[in-house]
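Note that this complex is displayed minus one protein chain, with the remaining chains in position.
== chain A ==
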Amino acid sequence: MKLSKAEVEHIAKLARLNLTDQDANLYSQQLSDILDYVEKLQTINTDGVEETSQVTGLVNVMRDDEIQESGISNELVGSAPENSNGYVKVPKIL
């Protein structure tokens, strides 16, 4: 599986990463090697095999939808690089 430099640049864009030309070349090689290796997975027939995503068998764990005060909401909002009056500030989107 060979990932071209253009494909790597496309993936980086989806992942919100900027790549230099040099990065793109290096990643194109390294990611291709990794994908070649994982091709191994195709050597086994998994028809009808269930997927495992929760290994101990727990299913949805529910609790009552009740408000609990964290007591640290000011500190949490205060961690934001820009904030004012208890709100997180973001750049204009539209």
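Keep in mind that, in the parts below, a contact is a pair of C-beta atoms (placed from the backbone, for glycine too) under 8 Å apart; a residue touches a chain by one contact, two chains touch by 3 or more; residues count from 1.
Please note the rule applied: contacts and distances are computed from a predicted model.
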item	value
Which of "sn-glycerol-3-phosphate transport system permease protein UgpE", "Electron transfer flavoprotein subunit beta/FixA family protein", "BMP family ABC transporter substrate-binding protein" or "Glutamyl-tRNA(Gln) amidotransferase subunit A" matches, in UniProt, the chain that is not displayed	"Glutamyl-tRNA(Gln) amidotransferase subunit A"
Chain not shown, touching residues in chain A	3, 8, 11-12, 14-19, 27, 30-31, 33-35, 37-44, 46, 49-56, 58, 61, 63, 70, 72, 75-76, 78-82, 88, 90-93
